[in-house]
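Below you'll find the structure I mean.
Of the protein chains in this complex, one is absent; all others appear in place.
Right after this comes subunit A.
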Amino acid sequence: MRPPSPSIPEKEFVYEALKQSLRLDGRQPLELRSPRLTYGSELGYVECALGKTRVIANVDAKMVKPLPERPFEGLLTIHSEISPMASSEYELGRPSEEEITITRMLDKVLRRSDAIDKESLCILAGQRVWHLRLTLHFLSDAGNMLDCACLAGIVALKHFRRPEVEVIGDEVTVHSPSERAPVPLAIHHTPFCLTFAFFPDETTQPVLDPTLLEQRLSAGLMSVALNAQRELCVVQKMGGVPLVADGVLSVINIAVTKVKELDALVEDSLREDWKGRHVEVR
């Protein structure tokens, strides 16, 4: 069931406020809701919250036979069905247009950008590889679920450690975590996704990380995924309000600076969490 669209006074109020660079939650137009990352007791379990938007990401690994056409590569699959738990807008079994965009974007940002070194997941060529499963649970939708999910996903992958394996000839031994310290995944780079909302009035500045109301009133979204090394992974602006070319480039430049801050924040939080953990090393 789709909730009723915002009323006309509400709409006009938001537009008028945005014209004066004011947002309902008191943020600057280009300010991100600061992400809160909570780690579970298991490695690879992360809960990410942007304001009231909340997503849980969980990574698990198992051994499988590799695909015959790629015998040296491990697998990474992303499960991201949006349940009605997030918002009554979503229905089970029938993906909405928004859900398709989120799923496809997650696939592009986390899988196709080659963030994870797939060859390092190979144990025995053609016979045994690691299959990573990233499951995302969308708990509540208060706008910009895509960025929250991407952040949760990449942090979970960085947080996860797989058991160490030893290969002697054709024999594979998996060491339990109590025996040998589990090893982190080989990660090439960490892409982060940032979403900007544009409004019908051309003089209104775009806003970063839109809330649900802003997202619904916006005339178009543009998502940029990039890493702290200034490499763009995905740029996606699907229709919506047309922009001048310089506007697009300035948005990308803003994203570059924001991603550096985000990267530092994530690294800090991971380090903090790691300090509190006791992983036995012999």
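Quick note on the criterion: a residue touches a chain if its C-beta (ideal position, glycine included) is under 8 Å from a C-beta of that chain, and two chains touch if they have at least 3 such contacts; residues count from 1.
Going forward, contacts and distances are computed from a predicted model.
**Q** Considering the UniProt annotation of the chain absent from this complex, which name among "C2H2-type domain-containing protein", "Trafficking protein particle complex subunit", "Ribosomal RNA-processing protein 41" or "Ras-related protein Rab-3" applies?
**A** Options "C2H2-type domain-containing protein", "Trafficking protein particle complex subunit", "Ribosomal RNA-processing protein 41" or "Ras-related protein Rab-3" narrow down to "Ribosomal RNA-processing protein 41" for the missing chain.
**Q** Per the definition of touch given earlier, which of A:I8, A:L92, A:I168 or A:V244 contacts the omitted chain?
**A** The single option touching the absent chain is A:V244.
**Q** So which of A:M85, A:I100 or A:V167 would be touching the chain we can't see?
**A** Answering carefully, the residue with contact to the hidden chain is A:I100.
**Q** Please give every residue of subunit A in contact with the chain that is not shown.
**A** 95, 97, 100-101, 103-104, 108, 112-114, 219-220, 222, 226, 230-245, 248-249, 252-253, 256
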